[in-house]
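Structure incoming, see below.
Complex shown without one protein chain; remaining protein chains in place.
Letters are used for the chains, namely A, B and C, taken in the order the chains are written, and counting of residues starts over at 1 for each.
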Amino acid sequence: MNNSPSKDQTLKGLFIRVRAMSLALTAPLSAEDSCVQPAEEASPAKWNLAHTTWFFETFILERWEKPFRPFDSAFRVLFNSYYNAVGEKHPRPFRGLLTRPSLEFVLEYRHKVDERILRLHDDVWGEPEFQSLLELGLNHEQQHQELLLTDQKLLFSLNPLAPAYHERRLTASSGVPLSWKKFPAGLVEIGHRGEAFAFDNEAPRHQVFVQGYQLASRLTTNAEYAVFVEQGGYDDPQYWLAEGWDWRTKQGRTHPLYWRPHAQGWSEFTLSGLVDLDPNRPAVHLGYFEADAFARWAGARLPTEAEWENAAQTVPFTGHFAGSGEFHPRAAPEGELVQMLGDAWEWTSSSYAPYPGYHAASGAVGEYNGKFMVNQYVLRGGSCATPDDHVRTTYRNFFPTWACWQFSGIRLAREA
Amino acid sequence: MNNSPSKDQTLKGLFIRVRAMSLALTAPLSAEDSCVQPAEEASPAKWNLAHTTWFFETFILERWEKPFRPFDSAFRVLFNSYYNAVGEKHPRPFRGLLTRPSLEFVLEYRHKVDERILRLHDDVWGEPEFQSLLELGLNHEQQHQELLLTDQKLLFSLNPLAPAYHERRLTASSGVPLSWKKFPAGLVEIGHRGEAFAFDNEAPRHQVFVQGYQLASRLTTNAEYAVFVEQGGYDDPQYWLAEGWDWRTKQGRTHPLYWRPHAQGWSEFTLSGLVDLDPNRPAVHLGYFEADAFARWAGARLPTEAEWENAAQTVPFTGHFAGSGEFHPRAAPEGELVQMLGDAWEWTSSSYAPYPGYHAASGAVGEYNGKFMVNQYVLRGGSCATPDDHVRTTYRNFFPTWACWQFSGIRLAREA
Amino acid sequence: MNNSPSKDQTLKGLFIRVRAMSLALTAPLSAEDSCVQPAEEASPAKWNLAHTTWFFETFILERWEKPFRPFDSAFRVLFNSYYNAVGEKHPRPFRGLLTRPSLEFVLEYRHKVDERILRLHDDVWGEPEFQSLLELGLNHEQQHQELLLTDQKLLFSLNPLAPAYHERRLTASSGVPLSWKKFPAGLVEIGHRGEAFAFDNEAPRHQVFVQGYQLASRLTTNAEYAVFVEQGGYDDPQYWLAEGWDWRTKQGRTHPLYWRPHAQGWSEFTLSGLVDLDPNRPAVHLGYFEADAFARWAGARLPTEAEWENAAQTVPFTGHFAGSGEFHPRAAPEGELVQMLGDAWEWTSSSYAPYPGYHAASGAVGEYNGKFMVNQYVLRGGSCATPDDHVRTTYRNFFPTWACWQFSGIRLAREA
Partner (left out) sequence: MNNSPSKDQTLKGLFIRVRAMSLALTAPLSAEDSCVQPAEEASPAKWNLAHTTWFFETFILERWEKPFRPFDSAFRVLFNSYYNAVGEKHPRPFRGLLTRPSLEFVLEYRHKVDERILRLHDDVWGEPEFQSLLELGLNHEQQHQELLLTDQKLLFSLNPLAPAYHERRLTASSGVPLSWKKFPAGLVEIGHRGEAFAFDNEAPRHQVFVQGYQLASRLTTNAEYAVFVEQGGYDDPQYWLAEGWDWRTKQGRTHPLYWRPHAQGWSEFTLSGLVDLDPNRPAVHLGYFEADAFARWAGARLPTEAEWENAAQTVPFTGHFAGSGEFHPRAAPEGELVQMLGDAWEWTSSSYAPYPGYHAASGAVGEYNGKFMVNQYVLRGGSCATPDDHVRTTYRNFFPTWACWQFSGIRLAREA
């Protein structure tokens, strides 16, 4: 007799847990906090809650529920993010104007869609295509859970009152020295293979030739980055890409996004509010231009994604993710190669591009990844805001060079 | 024995009533509705509630309360609109990012400041300077009551769900024909004189020579304006000021801000939601360029403010203001010269400028009016969103030419 | 026997002289100098030469020459400035991209159109309507002669080499103290009346009531304006209109457009190149916001156009215009009321608006003035770059508040 749960039962449990986690993350937020959009690239928490629900309603209920009736016919347009194949979209910059539907009504929307998904016939739950879309929806929701935290952090950071998302106290930490780990030249394999869920952009698994290289044993710390800042790194064009120098000039950027100078040094705005900058924790909320400039100043460079993934395959899968509930990166432990997973997304020097043989899915979900493969750079490893079971060593996150509002940091690389 | 209340007792009553009215106006709004800023020129309801309170705390409590302790020291900057003499200001475009302080806390702020004002010693209440600043504060708050309605209307208009501010039903109305009323040439007097409250920009009373002229008996109606629209008025540069033509082109404007075309004609977005355009009600939410273009198309022109005020002095002070609770202009009644007060602000062709001999008050309140006297045009008469006891025939409202989000309409003028 | 020349013979002479003056003014310019557009609001010299010719070809030859053949059919669109009734226009910001037609070809265009105008039959030259359009064309060309100088000055000022337009040396001058001249309150008449040429915006002559006032005896000097600059006038918002303060902040303006700080004081960029700032010459190239701020700082104000014109009628018509060939304002002579004409345009506080009873001409030339009557301010008196026989005491020039590239200065006014 086989007591192990079937895939559809496992999926049901996962569905319930992931959906509940989104609610848990918004618990500290008032209706006002949930409604406002801090910048064009960030979304209100309420919108995140509704859009992830829209995904299940549109791609699952519309197809498998008979007869299907939309929860609210306006939502099809209102909460479509960027799927042209679904039709019209409410313009991205206006997401924060939607004081209606109320947060309460969006919570009801979530509740009703959840019920209807869970009520779908067992035959539906057994269908591979259903399972694969449901998994996509859950992974999609987990991505928005991370965004929900970083979008909210951005919003609070723009408030002169510097409100804290939660009361969690960040304690002082101790540091470890940086060492270098060598990897030989050779043909290596990267990319996703097999049955388990992965986004389409992680496949196919394929061979890449890498030169010999070294990776820093841990992420760059605040203390290390502060030297760059204090020695005039932001004022010397020789460290910067030309476009990065223009960016820094136009933004008037002289230090990382969430650092605040004070008489004795630096504070950092965190989800626990404004705190003293901890020298041993990783420097985060850096854009690509800053990561690249720091690396050049340090006589090193950023790793390629093949270098990163090749190395990540050699270490156990462990890291500090959102499950700890801290939502801030921790100082590195001892080790030859640590912090590869969790703490902070690591900028690579690789432009986001399709792997050889990549094919986008057909239909609307084919718009998930492929159409963004230009003028963005790949980040690897997940962060302290990434759900624990969300990333893989093959996972490819991507953002434009100017993006700073994610927990993005630096792991240095250099020639062997 | 004299039973009439003293001025300070009257003022106390007025203070209580005006402050309560602001709360009443926000009753239909959720915390989310109150927090969001629809455009740079408009403010969130919560901000309006806080800023009007800041005015009393900063200009009255700081001066007369001994010892004075600020309710919250951050508010001095946070809710300063534009008073440079008070110090730093939170930037106008970011008012909508303040999800904290919460609406609840702002309501407490109002409550506490009200209490403290009312607790000020009777001697203070008897001081003429105190009385004059308190009156200014109350008139200031009434201006924000009107803005609160028009800002909220703008916000709701940008929501595809077109939410209604209240359930009030607008019933069909009947129209009256337009006639012209003549006024002879001569030296006339305009401007405020005497003891009663007026803004500094209404004084001094002075002589102006006006040529003979005629005024339309009532405001331009939706039906009249629709002919202009439907006969291609928005597509023919001959009716437009050059800068107006550029404005209309850049905005893609082909009809008034809140009109929506449908198969059988036009809907209008109102504070009661989306309704059929009522042909007999006044056309509102027109910018200066639209008002001027319509007038030229109609073979007429806009009145000067001297022409308007000279005429307004001849009619009884009566009109449809906010007190009715409708917040939408009504169709004109019969009469030789009606709707001069209330229903809709009337664009004049007069650029907003100081009257001869005008002097701004000294100190921070001197920034109230004078510094805006350029590149704006005067509107007269108050609207359906203006508190009933707020305006006078000498009252000078002013907005830039592109502003459309007020209840602004047209009264035609022509040579005698 | 009557030996006085007929009006058409006078006009012929005038035509020849005015057309020749435009060429004379461009003599110091290379083909390169003539082609480039320094800013959207300014035009290349070549464009000015062509557009003024287009005016005669379009409004005169097209109507009176039989049969009419355009010199080049593309020019109708290419050199139309803003006449919608004539049809399409080449977009204003792209005037500087027209390296073809060459300067040489434009000079041939001028020559050919001149010949054809002068060859028109005597009957045509005798027609009042022809005469009136020709006069308009010549006055139009004179306006462009002034623009040609100020546009070229702007272009050269943006060149780090600071090239001089001509070799004329500016010699040091001596100053006279400022006094005030009083004018009583009363009904006065302003505006153009009679047969002689005037632009439509100068009519009709009409009565205005003015309060008693005083005017400064001469223009504000560089020395006076330098005190304002050096005492922090540009850093203190209390002197500025709110919109002016924003303008100054966005522009980073800390002194007049053509002033350059150096170790010992100030240089000024002139059409004679970079020279030491002459303390006794009038401060010029000021925008409305600067003029208004200086006046407030000086405890005075700008005059209205009625005040200015009323005063101008009391002094002999004399002034320093372009005829001197210096193209820079001179220091004031002794006198009760001097420099009313010439030297520098004087900003008035009057918004540019139609006079009571104003009617634009019909047809395309009706677009000459009326459609600009919004958000601009009137300047009076002509400048050192205005042709000597071009202005009148009734002449109304107008520019937006931000415009600084004309020879615009300040005459203070105050209450009597």
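The working rule: a contact is a pair of C-beta atoms (placed from the backbone, for glycine too) under 8 Å apart; a residue touches a chain by one contact, two chains touch by 3 or more.
Bear in mind that the values here come from a model prediction, so they are computed numbers and not experimental data.
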In the full complex, the chain left out is in contact with A, C
By the document's definition of touch, the residue of A:27, A:196 or A:242 touching the omitted chain is A:242
Among the options A:94, A:180, A:197 or A:372, the absent chain makes contact with A:372
Residues on chain C facing the left-out chain by the touch rule are 30-36, 38, 46, 74, 77-78, 90, 94, 96-103, 155-156, 158-161, 163
Those residues of chain A that touch the unshown chain are 82, 84-85, 187, 206-211, 237-238, 240-245, 288-289, 292, 301, 349-351, 353-354, 356-357, 371-375, 401, 415
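Convention: only the chains that are shown with their structure count from here on.
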The chain whose C-alpha centroid lies farthest from that of chain B is chain A
The distance between the C-alpha centres of chain A and chain C, rounded to whole Å, is 59
When centres are defined as mean Cα positions, the distance from chain B to chain C in whole Å is 38
Whole-angstrom distance, CA centroid of chain A to CA centroid of chain B, is 46
Flagged in chain C as touching 2+ other chains are none
